[in-house]
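The other protein chains are all here in position, but one chain of the complex has been omitted.
So that you can tell them apart, the chains are marked A and B in the order they are listed, and the count of residues begins at 1 in each.
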Amino acid sequence: MTIEELELIAKNVKQENDKYDYEVNVCMDLACASQGAGALKDALVKAAETSEKKVLVRRTGCMGPCSHGPLVRLDPDETLYHHVHAESAEAIVKNLGEAPVPELQCDLNEHFDKQVRVVLENAGYIDPEKIDDYIARDGYKALLTMLVEMTPNGVVHRITESGLRGRGGGGYPTGLKWSTVAKANGDVKYVVCNGDEGDPGAFMDRSVMEGDPHRVIEGMAIAGYAVGASKGFIYVRAEYPVAVSRLTTALREARRHGLLGNNIANTPFNFDVEIRLGAGAFVCGEETALIASIEGRRGTPKPRPPYPAASGLWGKPTLINNVETFANIAPIMRNGGKWFFNMGSERSKGTKVFALTGKIANTGLVEVPMGIKLREIIEEIGGGVPGGHKFKAVQTGGPSGGCIPEEMLDVGVSYDALLKMGSIMGSGGMIVMDDTSCMVNVARYFIEFCMTESCGKCIPCRAGTAQMFTLLTRICNGTGTLDDLALLEDLCSTVKETSLCGLGQTAPNPVLSTLKYFRDEYMEHILHKRCPAGVCQMEAVNSATSIEVMA
Amino acid sequence: MSVETDVKTLVIDEQEVSARAGQTILEVARENDINIPTLCHLDGLSDVGACRLCLVEIKGNNKLLPACVTAVQEGMEISTSSERLQKHRRTILELLFAERNHVCSVCVSNGHCELQTLGQEQGLTHVRLPYRNPNLSVDASNERFTVDHNRCILCTRCVRVCAEIEGAHVWDVMGRGINSLIITDLHEKWGSSTSTCTKCGKCVQVCPTGALFDKSKMGSDHPKSPDFLPYLNLMREAQ
């Protein structure tokens, strides 16, 4: 496939679409599908067939505001309908070209106005199983242009210039990572896409893999060219069967079009991608554990160095980025590093996708420029806390993150700011909690998660999280003492400073951040045997701490 | 063996020392009689960096690094026993003592146990953490040896010696996290008729506690002798 052939496909798709007067896009992502989007789409297709109007009904990936689902967007006028069910299909088709159906119309201007879509630019506009739809929206243009016009060094330079940082958690500079792998010695190198989205409460990677799979593949191929790899792996959670099937289809289509395989764009560049299934282990988000898992072993991390960039999969230099990072690559290549660099805050560039969930009106996926205030995300985009309840905290960064209180909401979102507040960016989950959530209980929930997900290799994480869970359980059920609290804080410090990998090193964060901002809730549980939020069940008797003397 | 002549000089606990490039901090420290506590490390086996007892402080680096797998660098300034390190080491040992059912007075390895010795060396006088008292089994089906999971600290020395030295890979770890357990074969009885065990006893010799022991030594002094490993490796390298 050459760039000319690619442009021809794009032209044909546009001509084909021009035959229709109207487009009816139906969001078929998990949330909408679970509310009847499948039946809705069938009804729309039927209504379109019997109508005299020329109507194209298209299934798309996630449009964003899931709590309004099932969602339908009409083009060309961009009318958005919410809570649409199959019964409304005929009315929708009938009203095309006239005034919108009033009871379905939805005003989410405030929700969308503050968003900037880079990663999600195609979400809601393409059929994820049609490569032509992707190509029509400039898909694979970056890859083919770059292969002909740029050197691998030039590509690395552009990514470095963009200021992009890893979207999987730590925020390591992507350009630096790419240049390290590019410079590593070795004929065989690998590119790995981490799609083992493990943070509970984050689903943007699932949404991208399901809604725009080619974007991930294109990003990986560009990375392959930049670092000198001809083989890539996408490691996907087995819990995401739709993502696996969409990626499988996408890979097959890309190969069929000569966008993967040998001599891509008639250049010497070869690249292909294989899918590897995860099997339910959060720790596999850690690079060295992910590598062990792809190699078919227990997903236990190894001390670094050596870093995967020098010695990764089967000892070869390996580039590992997550789904959202790869999803940013094609737009950066198309629009230039400076374009990306000019978005965002001083040290966090571009945009970030957040999964807004919990006690908030507009749950779903949002993409915002870095540096936006948390308050804007929660109150304006998210529509605030519903049901007359009061906002208490927003949890970011999953089990490695922390809980951020009301008084910090005017801070702009960036890697550094979140770290300073005792949380992390993580993969972008944002779970809003109101006055009905107990912060001690939340801390206990996360420690239980880390205890269950600990691989068990190093002692502080294996036994430390288990002990922290015991102590937090005591505090939650009213049997905890001030000594237990002191022990808990001691353990936080040891687990954080001595654990082998990121899972253990960050496991105490939910405890530390709730202790920092909501210490009074801990004290209420310990001193007055009372849970202020009314969540925890108190036990009557206070059990003594056992102390045993070593022989 | 690769010829490595590059020499590094560094400082460990305010003592100037020299090292060959590629040596670990642990190796260099021990050459100079500087004691860094270890548990999962054993000369002759690959290192996993899991017990975290050998963590050291390096000037200019906020992170604590495991001495067993960290290579020396020119001009490093290393501290091996700061107050911060000692505190963490005691907590890690406490975590181990409270994790399973370690009762020194009735243990076959009492007096020869690396965990016990470390506890004494690090000044651990009592355990503040609640004992977990898990319900664990003892497998005495093997005709010569017994595994008592109550005393296992999951250092994986047995797994490594069996896979790397004996070449049988009978042992491995099943489950994960706090529920991890060392197993033989498909979590079968060690003495099962289909067992792949060669009964060489290396796992018993390298076990730092009384988790693996020789039945014939029960009730008597039971020191272990894992010192054959470096010799074995040396002989193999020479071939």
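As a working rule, a residue touches a chain if its C-beta (ideal position, glycine included) is under 8 Å from a C-beta of that chain, and two chains touch if they have at least 3 such contacts.
The working rule: contacts and distances are computed from a predicted model.
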**Request:** Given the choices "Six-cysteine peptide SCIFF", "NAD-reducing hydrogenase subunit HoxE", "Heme lyase CcmF/NrfE family subunit" or "Branched-chain amino acid ABC transporter permease", state the protein name listed in UniProt for the chain not shown.
**Result:** "NAD-reducing hydrogenase subunit HoxE"
**Hidden-chain contact residue, picked from the options A:Lys41, A:Arg276 or A:Lys496** = A:Arg276
**Request:** Identify the residue among A:Arg298, A:Lys316 or A:Lys352 that touches the chain left out of the display.
**Result:** A:Arg298
**Message:** Looking at the full complex, which residue from A:Leu96, A:Ile431, A:Ile459 or A:Cys492 touches the chain that isn't shown here?
**Reply:** A:Ile431
**Complete:** Given B:Val7, B:Val103 or B:Met174, the residue that touches the chain left out of view is B:Met174
**Asked** Tell me, which residues in chain A touch the chain that this view leaves out?
**Response** 30-31, 33-35, 66-67, 197-203, 206-207, 238-240, 276-282, 293-299, 355-359, 363-365, 395, 398, 429, 431, 433, 437, 442, 445-446, 449, 452-453, 455
**chain B, residues in touch with the chain not shown (by the definition above)** = 163, 168-176, 183-187, 196
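The definition used in the following text is that only the chains that are shown with their structure count from here on.
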**Length of the line joining the C-alpha centres of chain A and chain B, rounded to whole Å** = 39
**Fill in**
Within their complex, chain B touches chain A through residues 48-52, 55, 64, 66, 69-71, 84, 87-88, 91-92, 95-99, 103-105, 110, 116, 119, 124-132, 153-154, 173, 175-180
**Prompt:** Given the complex with chain B, which residues does chain A contribute to the contact?
**Reply:** 281, 298, 302-303, 305, 451-460, 462-467, 470-471, 483, 487, 490-491, 493-494, 497-500, 545-551
